[in-house]
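Only a single protein chain was left out; the remaining protein chains are all shown in position.
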C-alpha cells in the first residue's frame, strides 16, 4: 500500500490557502503537502508549524524549482495568478488555481493556450460544484428528471460585506461574488449563457458606492438552450449565509435549501424556531473544498481531464464582465459583445 | 339581529362568477345574493337553481334598474368591464370588478374618474392579497421586521396552460397572469414600481407563439424605495400550482411556501415523499376569495375605503403594459414611458 | 334539482352543537336544519336567530315527536346520551352522537342492540377520522404502502386544560381526551387493541389530582396483528394544539405534522421562525367536522352503513376503561379484563 503520493506546494496561506493546505496535509491519501510559500513570513511560519511542513519559501519561484513537486495550488491575490500560472506551467507543474483566474479575458486565453501547450492540468476553484446539494441538483437535471430546463433561480447572499480594502480590489460584485453563481448556472443548466441583464443597487453600505461597486443585484440570464435564469445577490443577509438554487423544467423541479448546523426545532408560545444556516463559506463548503481537492488529486494521478477547467474559468469571467457592463449601461448585454468564441485570443477586446 | 343585508347582483356566472355568487349566497352574513345575469341562459339557470336565486336576467342593464340592489360583482370578460362599470356607477351601485379592469390605461382612468364623481366604491379582484400566507408576509414587512426591503422574489407558475381561445383573448401573459404578481409586488414591498425589464420565451407550447404571446418569463422590477424584485412565471408546472414569495431586507427575510392538501410524509426505500401543492387557484385561494368579498361587503356597509381600489387596478395594468413593451423591445422600460402619473387622464398615451 | 333534503334536529347547542348546526344549516346540500333543542333558553334563542331556525324546544322529546324529522345530532352532556339515544331510536330517527356514547360498556351495548332492532343508523362523532391528514395516513396504510404495521405513534396534546368543573365530570383523561387517540389507533392500524399499559402523572396542574385524574400520560398499546403503539398526552402544550401521528411498518413509514394557519418562514439574526399550529380543535378540525356530517348525511340518504358505528363507539370506551384501570393498578391490562366480546351485554363486568 505504499503508493507514490503526489507532492504539492500551496502558494499563499491566507484564508483559502489554509483550507487547501490543511486538506492536503491529512485528508487526502494520494497527496502530500510538501511546501508552502507566502510573502508574509509570520503567517507562513504559523501555518507550516501547525501542519508540520518543513519547506517554506517567500518567493514562489523557489518552490517551482523543486523537481519533486508535482503540483501547485494557487491561493495568492488574483492579480498575481497570470504570472504564477505561466511560470508553473513552464516548470511542468499541474495547477489548481482559485477563482477568478484573472479579470482579463485575453490573459485567461493566453493562460489556457499555455497550459495546453505545456501539457499540464489547470483546474479552477469553483468549489461549490462539489457541494453535495448542488451535485444532487446537477445529477437530477443531467438525468433528465426535470425534462427540459426552463427557469433557473439562484439566491446567493453573504452574511456580511468584506472589508473596505478588499472591496476596492475585488473587481466588483459580479467578478468577486456573482462569478460563483455564473459558474453554478452553467453547471446546473448544462448550457452556455448567451445574454445577461444585471440590475444592481447600493442598499447595504455606501462604501460600495464609493468603490464604484454595488452590494445588491438581480441578474437575468438567457441560455443557449432557451432557458431563462435569475440570480439575486446581497452582500449582507443578517440571518447568515444564504445559498439556494432551483431548476424548473418541463417535467419537474429541483430545489436545494441551506444547510444548518443541526436539525433542532424549538416551539414555545411565540412560535416555532430553528437554527440559522451554517455561518459562512468555510463551514458551509467545508466538505466541498475537500472533495474538490480530492478530485483534482485524482485527476492528476489518473491523467484524466479535470472537471472544472480553464474554459470554465474563462466563461465565468466573460459572464461577469458582461453583467458589469449591463449594470453600468442599464441594458441587456449579449456575451458576444465582450467575447467572440470563434476569434483568436489576441483579437479579444 | 335582523340587520339590513346588502343586496348583490353578480354579472357573469363563469368560473369566478360562481365562486363569488356562492360566497355571497351563504358565507357572508351581511350580504344577500339577489340577482344574477349572464348571456348564456343555461349556465345562468343552473347557477340560479343551485344557489336558490329567483331573479335572473340576460342583459345586465335590466339588473342595474333594480332600485333595491346595492352592489354588483362584475365577472364578465375583460372587454365588457368598461361599459358595465360606467353603467353601474351611473346607476349608483357599488362595484366589485375582477382583474384586470381594462387593458387600456386611458379607459381605466376614465372609470376611476367616473366612480369618484358618482360616489360609489370600486374594488378590484386581486384576491391573493387576502390569502393568509401573503397577508402574513405583508404584515411582517409593514411591521418593519425585515427592516428596509432590498429584494423581492415571486415564483408564480400555473399547473397547465389555458385553452387556446382563452390565450388569444387574454391580453398576453403579463396582463393575464403576471398582473397578479405585479399587484402582489406593490402590496408586499409597499412601494411603487418605477422600471421593468421582462425577458420572455416560448418553452411550453408553440400555441403561445402563434398567439404572439409567451409562456415563460423572468421579470426584474425596480421600486421607488430602491428595492429590486424578480418574478418568474411559467404557464405549466407539472407538479401543480406554484405560488411562492420572499421578501429580503436589511433586518431579515420572510418567505412563504405552497399550501398542500395534507401534511403527510411517506418514507420508503426510495426516498421521502410528500403531497403536491393544492391543485389550482380555486382550491389554493378558496379562503382568499371569501375573505376578499367579506372585506368588500364590510367596506360598503361601513362606508369605508376599499383596500384594493381603482388606482391599484390601474397600476397593475401600467406595470403589465410596461413589461410587455420591455419583452418586445428587449430593454428595460420605465413606467413613465407608458404612464405619466402627474398628467390628466386625457393626455395619457 | 329540488331533491328531498333530510331534516335534522340538533340537541344541545354548546360548543360542538353550534358547529354541527352551522354546518347543517348552510354547508350540506342534502340536509336541512329543521329544529334545535337545549335546556338553556338564551343560548337556544341566540343560535336559532343566527342560523334562522324557527323551531326550538327545551325538551328534546318534543322535538322527537316531529314526524318530518329524519335524524338527530346529539351534542348534550355524556350522561344524557343513553336515554336520548333510546328515545330517538324508538322514534325512528337516525342518530349522530358525540363521543363518548356513554361511559358504561353495558349501556353502550344496550344502545347498540336497540338501534339495530329499530333499524336506525348510529354514527359516533370521532371527527378526526375525517381530517385530511389522518385520512391520508389511513389510505397509505390500507393500501399496504408501509407493509405490515409495526409501530404506531400518536402525540396528542391540548393547548390548555379545560375548566375545573369540566374536569370533574369528564370521566378522566382517558375517557375524555385519549379516547380520540384510541379510536385513531384502531382506525390507522386497522386492527383491534388487545392490551393497554398506561402510565399517568399530574405535572400540569394539581386540580387534576384533586379530581382523581391525571394531566399527562404515556400509553402502550398492543394490537391483535402484533403491532405495538405508543400514545402520549398532555393537557397543556404551551405552543398550541399538537396532533401528530406516525405509522411505521415493514415497507415504510407515514407521518403527519400539525397544520399551521400559514406557511410563512421568518429569518432574522436570532433564528428561523414559523407559525404555531392552528390553535384548537375548532380551527384544526373545522374541515373534518364538516366532512363528518356530510358523510353521515350521505350514509343516511343512501341507506349505507356509517363509517364510525356503535361498535367503534364501544371499543374506544373499552380501551379507555382498560387504560384507566392500568394507570390505577400500575400494570398492563388486557381488554378481556374489562370486556368479553363473545359474551352478551348483561354479562359484562
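Worth a mention:
The letters A, B and C name the chains in turn, as written, and every chain counts its residues from 1.
FYI, a contact is a pair of C-beta atoms (placed from the backbone, for glycine too) under 8 Å apart; a residue touches a chain by one contact, two chains touch by 3 or more.
Everything quoted here is computed from the prediction, not taken from an experiment.
Looking at the complete complex, one finds that the omitted chain is in touch with A, B, C. Taking the complete complex into account, C:199 is the one of C:55, C:199, C:286 or C:328 that touches the chain left out. Note that of A:56, A:133 or A:234, the residue touching the chain absent from this view is A:133. If you put the hidden chain back, the residue from C:80, C:110 or C:230 that touches it is C:230. Shown as candidates are C:5, C:55 or C:153; the residue that touches the absent chain is C:153. The chain not shown here touches chain B at positions 238-239, 267-269, 271-276. Where chain A meets the chain that is not shown, the touching residues are 1, 26-27, 49-50, 132-133, 135-137, 140, 145-146, 251-259, 261-269, 275. Looking at chain C, the residues touching the absent chain are 147-148, 150-151, 153, 155, 157, 197, 199, 201, 203-204, 216-218, 220, 222, 226-230, 232, 234, 236-239, 242, 248, 250-253, 330-332.
Just so it is clear, only the chains that are shown with their structure count from here on.
A straight line joining the Cα centres of chain A and chain B is 43 Å long. Centroids of chain A and chain C (each the mean of its C-alpha atoms) stand 59 Å apart. Under the contact definition stated at the top, the residues of chain B that touch 2 or more other chains are 251-253.
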